[in-house]
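Partial view: only certain chains, each at its native spot in the assembly.
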Amino acid sequence: MISIVVKPVLSRNKGGYVRRNILDLNTFNERRKLLNQKLNDSDNFFSEFGSLDDKVYSEGAIPKKYKELTGLSISIFSKCEECIAYHMQKCKEQGCSKGEVVEAIKIAVVGGGSVTYPWARKTIEIMDVLEIE
Amino acid sequence: MISIVVKPVLSRNKGGYVRRNILDLNTFNERRKLLNQKLNDSDNFFSEFGSLDDKVYSEGAIPKKYKELTGLSISIFSKCEECIAYHMQKCKEQGCSKGEVVEAIKIAVVGGGSVTYPWARKTIEIMDVLEIE
Amino acid sequence: MISIVVKPVLSRNKGGYVRRNILDLNTFNERRKLLNQKLNDSDNFFSEFGSLDDKVYSEGAIPKKYKELTGLSISIFSKCEECIAYHMQKCKEQGCSKGEVVEAIKIAVVGGGSVTYPWARKTIEIMDVLEIE
Amino acid sequence: MISIVVKPVLSRNKGGYVRRNILDLNTFNERRKLLNQKLNDSDNFFSEFGSLDDKVYSEGAIPKKYKELTGLSISIFSKCEECIAYHMQKCKEQGCSKGEVVEAIKIAVVGGGSVTYPWARKTIEIMDVLEIE
């Protein structure tokens, strides 16, 4: 299932744990792309909607970096794991720092409450995989 | 976990991918049935609620086929993977075409926005497994 | 506020009550149109999104009537009063019967639970105003 | 509209404000009852669903008082003003104290975050109207 974004192996290591499965995010990306293509092939609506979404997140009155951080906050707030995996990679591309990502998580958690915590955890996990520092 | 509805093996194949895991939907159905039985055994409430749900989705002023398509739209809109797996099988039973399923996805996506996309992808994936054409 | 769709005057009348404020739905429509125009004027995105939405709800593999009933179910499910007011008028235009509207309410209530009840009540109220029978 | 539960008149008064519109909650109750009756008359589903809901909230393994407080927490969490008005009156009937109601609000706010605050405010407002102390 696509819902399995990252499957870190729990290797105990001095005071923490080490992951070795960076490739899983690649698998997510590959399957996401294939399924989006299937949606696009099924009806013009999906490429038009996708194009609208891309335009909304393009550079504009609000810089793209801050749009991606907002997209990340909304992804956590709305409990959407794949949305988190997608926007985190965009945040990485935009050069977001760990400090910025953490603040985006805080906005989501204070706004959406403790039921967002599992998705805050997923975000911190993906932040490690992407080596955002 | 029940949440793993379909676990397609990613076998690259000319321009797409092939799945070989149709049985996973059977596993989902079997486990869903067993756990629903446990709920029903725990308290009369659950069989009464389930019976109400069945009646709502029975043939009526709105034909059953269109009710199942509405159920599918709501399942995607509310980001409920198991609900999608359930209503997709009902859509198959009602003889829904790919065109009808795709329109039900579109209603969910335009109504619920891009955060529903991961569930639109799950639907298109299950549509393949069920060979709805 | 636009959120006041209908403001029926509570005139006790043999076993029920009479409303006299059909015009309030007109006010809603007029203000909705003006504000949508302001959105459209602010950025192309809104007319493009609105156009996508219109296309999704146009006649297709699923007949427009059943799409509008699905839109109504989703509006109640998602607790959106203005969406209800909008789709109920579309249901009226499509010649939906009271029986069909009631079934759309039932799908929303069984799917979304008792927290949708206030919006089920708003729907039955608007059904009266629109004289859907 | 039913959505107007209480319309307190803002009369400034030493360090606070006084309300004089206790009757509005009566209006809410009266209209809620009439519209629920209309729903019940439209289809057996609604009286069956309502009956299930009543049974869930009856005395049981969990005392009715704590069920009503849970119902209040869920009403705030799900941002449902009429649900709050309903469960607050049930809490009053069950003899809930202000301390208990405040704790139910806290569970909703910490679970659902700052977007639940407007409904926390509505609850505190209705608590005053109902003179829960």
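By letter and in written order, the chains are A, B, C and D; residue numbering begins at 1 in each of them.
The definition used in the following text is that a residue touches a chain if its C-beta (ideal position, glycine included) is under 8 Å from a C-beta of that chain, and two chains touch if they have at least 3 such contacts.
Only a predicted model underlies this, so the values are computations on that prediction, with no experimental measurement involved.
S.K.: May I ask how many copies the whole complex comprises, since the file places only 4 of them?
M.R.: For the whole complex in this structure, the answer is 6 copies.
Simple rule for what comes next: only the chains that are shown with their structure count from here on.
S.K.: Between chain A and chain D, tell me the centre distance in angstrom, where each centre is the average of that chain's C-alpha atoms.
M.R.: 38
S.K.: Roughly how far is chain A from chain B, going centre to centre by Cα mean, in whole Å?
M.R.: Measuring from centre to centre gives 25 Å for this pair.
S.K.: Do you know which chain B residues sit against two or more other chains?
M.R.: 52, 56, 102-103, 106, 110
S.K.: Inside the complex, what are the residues of chain C that reach chain A?
M.R.: By the definition above, chain C touches chain A via 45, 48-49, 52, 55-56.
S.K.: Show which residues of chain C lie in contact with chain D when the two form their complex.
M.R.: 3-7, 10, 16-17, 79, 81, 98, 102-103, 105-106, 109-110, 114-115, 117-118, 120-122, 124-125, 128
S.K.: For chain A, which residues count as touching chain B in their complex?
M.R.: For chain A paired with chain B, touching residues are 1-3, 27, 30-32, 34-36, 38-39, 42-43, 45-46, 49, 53, 74-75, 78-83.
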